[in-house]
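All protein chains but one are shown in place.
Right, subunit A next:
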């Protein structure tokens, strides 16, 4: 990581009696969008609250934007925005008034707060609705209002806790695109949590995986999606043709299984692993069977695989 880390923790631990919310977490977060992934109860929200200075860690240290969480939590809260996971909007206030008020609570003057609120509400996509009481908002609109208040004071870092929670697929995509824009176009570092691994693939530059309060893995998103060494093959035709190819390949010593309309081939055994050998074999088999090759490409990993690997990288 070239730039200094936005967040840096060392041995961060939070235990509630016997419940170990976070154990010995040492991790750095850089600029751009960082996904924080884990099942419910993996310690994502606990980490955010510790970084905001809302709860004290049992042990360990952490810095946010160069400020120590023990000594300068107020300074941190001045520079950071927070979108909580749960509902937190008063129903009888309009988004416009609310975001203005929240900007003022972050230290902006009256005129600046009004201007920023209007700007930010436009960016999150709340138009005419912004003047209506928030009690009547849909979940998507509420999430946008929550995001707007987190951005109102132009923070240098935002914590977004499950921003896609409760959204339908279209609204989910809109929200993810917005999160991506915040990290790239707005130039605000983002730490975004999700219990859905797939969504963070789309927007994160870097992914941190927590499991049971422990760090499972932290790497660039590209590393998660690296080539597995396996191959994907698709032939012209239906499932019948796919299965014919699969069976033939299996007879030639390749481990394969159907995946959708394609045949997924596990990383080949050493004698076939030399560059191009497996490719040639597949080409010949397809030609022998008289099948038209449509696609032959390397198989890529998914974030889910980290959990399947069972923490082999710790």
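Here is the rule we use: a residue touches a chain if its C-beta (ideal position, glycine included) is under 8 Å from a C-beta of that chain, and two chains touch if they have at least 3 such contacts; residues count from 1.
Just so we're on the same page, contacts and distances are computed from a predicted model.
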"Probable glycine dehydrogenase (decarboxylating) subunit 1", "Two-component system response regulator", "ABC transporter permease" or "Nodulation protein E" - which is the UniProt name of the missing chain: "ABC transporter permease"
Option touching the unshown chain, where A:63, A:149 or A:221 are the choices: A:149
Touch criterion as defined above, residue of A:19, A:88, A:255 or A:287 at the omitted chain: A:88
Options A:40, A:74 or A:251, residue touching the unrepresented chain: A:74
Chain not shown, touching residues in subunit A: 49, 52, 54-55, 74, 77-78, 80-82, 84, 86-92, 97, 101-102, 104-109, 112, 116, 119, 122-123, 149, 153-154, 181, 185-187
